[in-house]
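As you look at this complex, bear in mind that one protein chain is not there, while each of the others sits in place.
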Amino acid sequence: MLLTYSRLGGLRFVLCGIGLTVGLFLLLPILVLVALSFGDSQWMQFPPPGWTLRWYADLFDDPDWIFAFLTSLRIAAWVTVLSVALGLVTSFGLVRSRFPGRETVRALFLMPMILPVVVLAVALYALFLRLQLNGTELGFVLAHLLLALPLSIISISGALERFDPSIEDAAVLCGASPMEAKIRVTLPAIMPGIATAALFSFLASWDEVVVAIFMASPDIQTLPVRIWGVLRQDLSPVVAAVSTLLVALTAVLMLLSAALKKKDVRA
Amino acid sequence: MTAAQLQALPLQDAPPTWTRRLRGFGAVLPALVFVLLLFVVPVLALLLRSITEPTLGLGNYAAFFAGTTYLKVLGNTFLVASLVTGASLVIGFPTAWFLAIAPRRLAGLLAGIVVLSMWTNLLARTYAWMVLLQGTGLINRALLGLGLISAPLTLTNNLIGVTLGMTYIMLPFMVLPLTSAMRTIDPSVLQAASLCGATRWQCLTRILLPMLSGPIASGALMIFVMSLGYFVTPALLGGTANMMLPELIAQLVQSLLDWGLASTAATILLVLTLILYSLQVRFFGTRSTA
Partner (left out) sequence: MKRRTIIGIAAATFGTALVALPTTSLLPQATAAARSIVFTSWGGTTQEAQKTAWVRPYTKASGVRVQLDGPTDYGKFKAMVESGNVGWDVVDVEYDFAAQAARDGLLEPIDFSVVKRDTLDPRFVTDHAVGSFYYAFVLGYGTKHFPAAPKSWADLFDTKTFPGKRTFYKWSAPGALEIALLADGVAPDKLYPLDLDRAFAKLDTIKSEIIWWSGGAQSQQLLASGEVAMGQFWNGRIAALEQDKQPVGIAWEQNLTTADMLVVPKGSSNRQAAMGFIAAATGAKEQADFAAATRYAPINLGSAKLMDPAIAETLPNRHEATQINLNMAYWAKNREGIGKRWYAWQTR
């Protein structure tokens, strides 16, 4: 029926068509970036008049790109871990109990997402200047955590609400401690929600530029801040080269994990 | 799982005891302290400038509502956010459906593309769209070459450009939660329904969509709210006539240094959004908003 692919009939082709179109839609700008990174036009002329590896040479000549990449990765990794941990605990509190003012608290958690990010950036920067947190990785992590937390709470509490708590209670009735029941029964069931929360949290930090411009210092620059400067000033295809390398890296990681999984299945 | 979803066992529906309530609050406390210290305090300090700068009073609010400019920009903001949310929903639902049930290889491929697109820098993607959508861009040239149009279409610097560029960025926020939710639904529920004589359309509208209302609402909420606060993509792909409030606020903060009026605009956007949110909670219940 509707959720069994082989029994969808004609609808299957419609769905498949939509899936492929969306895939193409998502892929198109990436393909453009890949082409631009090998093109010899500095002005993003498309299709490029000729081909070159110059931008990759420029990229590897400049160690700052690698530093910026590692800085972004580190910050985003911390944000992801903290956001998921905090989001998990908070979601349990929000979904499983009925304390007074719960709706207000829930709305409060969403507010960092609503406020235009420039305003948040100025407010946080003013605070961090007073706390001497500006230009530190801790400052970056805290600021980005604020943006990531709502996404994490929404994703995890959504999964938690779809999970029937009575299953957890059943485990407790069968002799598990409440904590054990949460860890061994509930957690695996809401894993997709947690994975989504992790991915969104990572992205909230990885791709963030406005707060990052304020938090940046000569010692700490994230990748988006560097890309922002280069795109505004030079439009250099080095940015396209950076993007292409990241895409390639991701693709390799995905293939690797797919291959590992296949091995698991066989073993 | 599925049967249980439809009728919860009574155990947790018993009126909560005080200890249970306190425990729930305790779980929320760390995040609450974090948000209070790092968000509420500094942001309030800034937003207070809306009534203290340049002089004490409501002058900034009067200025905001005096002309048509700011109101138009406010309207644009909600219009674009709605369009982006709607487009993400219409495109995202079948995509998630496909991802949830398609054969492994096909679904894996599309999932890979989704992740690749998210992982590519947002600014770089936006510039790529500029290259694609311009009058002399790839899309226009392809359409002209195929003879489908006789003059280039205007695809950037207008509502089309913003909506397209933002939908591109927001789509995964609908697709991912929806896919994982769909995976948890037991296909036999739908089989049972069809055995009882339900048509496909009824299966879709009476069973599948209601069961997915939670994830749909939470995806839509994330996208709508995030769209309200974005300004990088709209600034590059939209025209000035479609300017959204965050861009205007950015100009006030970064170019004109008028933080009083900027705080005013931010406060108004915040309050309006919270009103919309509480209306949603009131009419659709908390379940669908989490």
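For this structure, a couple of remarks:
First chain written, first letter: the chains are A and B, and each begins at residue 1.
What we mean here is this: contacts are C-beta pairs under 8 Å (C-beta built on N, C-alpha and C of every residue); 3 or more make two chains touch, one makes a residue touch a chain.
Remember, it's a predicted structure, so these values are computed and weren't measured experimentally.
Contact with the chain that does not appear here is found for just one residue of A:A35, A:V95 or A:I213, A:I213.
Interface note: of B:T85, B:T167 or B:S180, the residue touching the hidden chain in the full complex is B:S180. Among the residues B:V33, B:L256 or B:V271, only B:L256 touches the chain that is left out of the figure. Only one of B:L83, B:L236 or B:L270 touches the chain withheld from this view, namely B:L236. Touching residues on subunit B toward the chain that is not drawn are 67, 69, 72-73, 76, 99, 107-108, 111-112, 114-115, 130-131, 134-137, 156-157, 175-176, 179-180, 183, 235-236, 240-241, 243, 248, 251, 253-259. For subunit A, the list of residues touching the undisplayed chain reads 41-46, 70-71, 73-74, 76-78, 80-81, 118, 121-122, 125-126, 129-130, 132-138, 141, 191-192, 195-196, 198-199, 202, 213-214, 216-220, 225-226, 228-236, 250, 253-254, 256-258, 260-261.
One rule holds for everything that comes next: only the chains that are shown with their structure count from here on.
Chain centres here are Cα averages; for subunit A and subunit B they lie 15 Å apart. The touching residues of subunit A, counted against subunit B in their complex, run 1-5, 8, 11, 14-16, 18-20, 22-23, 25-30, 32-33, 36, 44, 46-47, 86-87, 89-90, 92-100, 102-103, 105-120, 122-124, 126-127, 142-143, 145-146, 149-151, 153-155, 157-159, 161-162, 164-167, 169, 189, 192-193, 195-196, 199-200, 203, 206-207, 209-210, 223-224, 227-228, 231, 235, 239-240, 242-243, 246-247, 250-251, 254, 258. Subunit B meets subunit A in the complex at residues 1, 4-5, 8-9, 11-12, 16, 20-32, 34-35, 38-43, 45-47, 91, 94-95, 97-103, 106, 108-110, 112-125, 127-132, 137-138, 168, 171, 173, 176-177, 180-185, 187, 190-191, 193-194, 200, 203-204, 208, 214-215, 218, 221-222, 225-226, 228-232, 245-246, 249-250, 253-254, 259, 262-263, 266, 269-270, 273-274, 277-278, 281, 286-287, 290.
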